[in-house]
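A single protein chain has been removed from this complex, and every other one stays in its place.
Per-chain residue numbering starts at 1, and chain names A, B and C are given in the order in which the chains are listed.
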């Protein structure tokens, strides 16, 4: 670089597709490296508002002494940077993403169009109900649909994700017990539960009691009975559970928990398996959260936004968070649809009305599919998972090899024991094949777990290719002549990443680089 | 593949990012390979219109015996396919695209928003003027701006690209001569002209007379004078010419051509160099086409759509194609803006009003930049090209090494002679560096030409990286230890493509595969 | 403003100093002083993006005939068909939008493969083996087809059915002026072309027919083919690609070239552009094919690859001997059409045609049942039809606009009695309620 000769070479080049795996495999510079003082992309309306000197606007003690350093780029370099970053990112739109427990199904583009409607995206959340009747109607329609799907009586749409739904549910549990003059101390969760469950229990002010799974992969009913007492506020379950197995004893479990005055919480992360087949309400659950970003095809956004509405049985409706969109019951000349906070509400759980545009997307998906379509979604998701289970059986252990629901957990234990190849190696090797990896090492109760959730939107051909790839990898693991699996992936934008070093020499921002 | 076991394996897998260079470098299957009978993505409005049996709608002799075979895909696989294809495609948004003569500048996203406005994109072209006054106003505003920029009196916006503009211009030339009772037979073009010029001349019904360039890379004035006579209808020039050099003798050329009664046609492909600096009208041109997709930042769309308006001097206005949007001169109570076809119009050159949404984009770009901004565009484009010329001089021959305008043509002749490395090899090697290649082997009058047009939207840092890469390649070409350049590119989605075979064993459709 | 320039003043200064130049002015030393603009362009200074966007929103608001606010019964080659979000999203990906002609196939397989798929689809639709990678619009495709036909037959007399779109015929006339073709319009008789006998001008070199034609009528391709067999003319058929989902492909009737307007496959009305010129022909005419052609081949590793081929036909190589001058084309629209056709699939394409035809049938039955209005011609139609009105059609269109309908396209002087003729198109997007309301309003407006 002859930076001095040009005077321009202070930063990194922005116009070079240096990070596009399409062309070369260099890293993409950061925004900060691309920044060049004096460049800009922004532009504001011409308003005619006279500018007032800053010192008349901000009292001196509160005034900034120097501007926040934000990268300075032309729109061209801004666009280049983020377009290139997007080429370093796998996504559902690029290929199958069989990440267990996450339901990475295809997200229909019509829902993008819905979320972009100016009449929805441009509404202010603090506007009085009379001015946003469309939004209230939408929320009510979604709430009703979710209640029908789960067999519940009412719902809050505020929680912004599944975990927020869990905590909301636990607060509802607490409020209900308190309303009955009871203070209970524990919540039971199975050892196969997702990490958010115990974390939420703690935040809900409860102590976690873990029940083990039995040899069939389900809650050990005897062990459950042993821990049930009057201190138990409730139990959190997902059904099918995180092994992809239906808890067949659910009626007995519900009976036992209810008998000691506990409530049943349904973690809806796996709802995709049972849409239109069986409803949490009918199984005896009192509280249900849903992950709309999973079951109802709203995209995961690289890690969010999601939406985690909580539906409850009749006796819990008075405790729901508020405000809640409701049909007006008065004959006044106010608007038809109003905000109402339930009488004994636990209060707000979101700054406004939840991730509203995500809610709109989910309703769109529900309406396109309809009751009949949602049922077929579940059937097909379960069919796909079972088909994979059959195809993978030969090369992988299937710890609980009986009909699974929407996902299947296999184990690479044999591969590790016999060839030193871990679940992680299988996952990284699969990346090389053009698929995203399954979830690994979860649920914790399965050794070298590979949790595979194909979802219903992947075709039989794709399943075939996925099964072939996984089986081929198992064969490679056993073969002396193949590249060791630990070397993979080879052609991804970066190869295996040093996670230990990241934690050791923590660099959480570009300014922390030493 | 155990296709038989699943019954699903009839086609290619669609959910595998098999073509994403992000993950593996397999080919992407075609739509036809991904097709699976019975799948579908389409959905129509529910209209309530009773379906009529086909045999009542289409007379038997005209009825299809079998349906057109169109691929059948789920929306998921459709999305996967085209998203993966997009990852196999270089673009301005990914990196610098210094393709000479093509002005691959950055295309502002605000223009995408303009083109998507329902009030513009949803207007029917056959609606009476009274119902599309906004469109007429837009077209008039653009026409006026283009006239100001080129120094002309009126324009047609119909031509859909530069070449269409050229032919329109030649038909105007013909109409003008005919109106004066003259039938002329030839049109002069320089030997450096773009291929569309001679092709258009022929379609305009003229014979091409080629004038050579002189040792300075400009029209050889003496040679021009030698071919000028009363049979010459006109001359087509681009200024700066395709060598990126300004035709300094333009006044003399104009004088000489006008003297024999010929007209001057300006090929506006290189207009980016002179915006706000000098106008074709002031140079003496009578007819000018513009490539809005070049100068005015409307994207090239993988090869189109473009827009090639033609502006003309006063005496040619009556011959312009029609209808043309015009301010009403009547006092009737009709609409303010009306369609008008000039009295001696050559007629229509487009099915409707040209590539209207491209026209809207261009107007957006012009308004954001304004007169001052457009001038800076030209200055900066020229600055960038000259800076590159200086930086490349050491390693590449610059056949006409004097101040260039918006692009610079260098030659790999020395590399070929000394190391057997051709311009094409340099281009292919550059792809590996994350840049698009320059235009090669054009203009025809430069041996082993590399025609480099950085455009004004590339930053000094990007130029620096580009110059470094090109210079490094020249060094590599001379080095015995480097990988031979003929082997490149190595890591693109496909490597060097067998073009000869494509022509020899022609496979123009998937059905032609043998 | 120059918002899109990355260069700061210091950048410019340091680059100039590297060049040894005193100012940016000096960059233009080759431009004669006398020619240079002294006071810049007489355009307003730049304004901000939000201001410009607001300006266009105002312009957009001034268009009443927009499909989201006025129910569209106008067609004439440009139709209000379903454009799903998925087509917009995929064809709108910036890799497709901001690339150029695939001159470097190694980094352009995305566009090339999409074009190859497009060619295959359009060829299947037309029933001919070869399709190019797009032309500007239906009209220019017809012009190119006539040029091809004249070249192939060696005769420049062109017989064009009056059923070909009037604007396309107007283009044939315009361009015929350059190429020196004689364009002769052969009138429709009650909606169908009656070819005349060969007269003193000799036999035609090209015959052009529309199928269905501008009045929506199913014209007689067999008769045109017979005429071509007798005269040795090249047969060009301008086929409606939506109708092609239901009708015998024009290729199977013996067309040499089939052209059409591809806007129907995923493009908005767009005030008529960008649209998409469809062009297909027999193998015999391959070397005269205008525009780009993508072919399949392999790379040095033997991997499947696509590339533009038979390039020697094109202007950049063949120059004045090229059969066409097209360079920049409508690639993005071809990609759009490929996406949209794959969205439709075999069944969706057939259903779309069927729905249009059923809706047309329904509208005609309702309009003509009580005898107050009557068809303009009596030949069978498919998805578009002309109405004979008791009052001038442009008056009716204005009246109907006030009722919320873009009622159709006045036939105009090109057709006998056309001042009172209105061309009406009913697509699969029109609901029964909309059609009922349209019929009621038209019946009233036509009084």
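Just so it is clear, a residue touches a chain if its C-beta (ideal position, glycine included) is under 8 Å from a C-beta of that chain, and two chains touch if they have at least 3 such contacts.
Given the structure is predicted, the values throughout are model-derived calculations rather than measurements.
Undergrad: Counting contacts across the entire complex, name the shown chains the missing chain touches.
TA: A, B, C
Undergrad: Would you mind spotting which of A:184, A:293, A:324 or A:395 touches the chain that isn't drawn?
TA: The single option touching the absent chain is A:293.
Undergrad: If I consider the whole complex, including the chain that's not displayed, which of A:166, A:425 or A:476 touches that chain?
TA: Spelled out, the listed residue whose C-beta touches the missing chain is A:166.
Undergrad: Touching the missing chain, which residues of chain C?
TA: Listed in rising order, the touching residues are 49-50, 53, 82, 84-85, 89, 94, 429.
Undergrad: For review purposes, identify every residue of chain B that touches the missing chain, sorted by number.
TA: Its contact residues with the unshown chain are 5-8, 14, 22-23, 36-41, 43-46, 73-77, 79, 83, 108-110, 112-113.
Note that in this section only the chains that are shown with their structure count from here on.
Undergrad: Would you mind pulling out the distance in Å between where the CA atoms of chain A average out and where those of chain B do?
TA: 44
Undergrad: For chain B and chain C, let me know how many angstrom lie between their CA-based centres, rounded off.
TA: 18
Undergrad: Residue numbers in chain B touching 2 or more other chains?
TA: 39, 43, 75, 79, 83, 87-91, 93-94, 106, 108, 368, 387, 431, 457-460, 489, 492-493 - these are the residues of chain B that touch more than one other chain.
Undergrad: Where in chain C do residues touch two or more of the other chains?
TA: Expected reply: 1, 3-6, 11, 14-15, 18, 47-49, 84, 86, 89, 94, 107.
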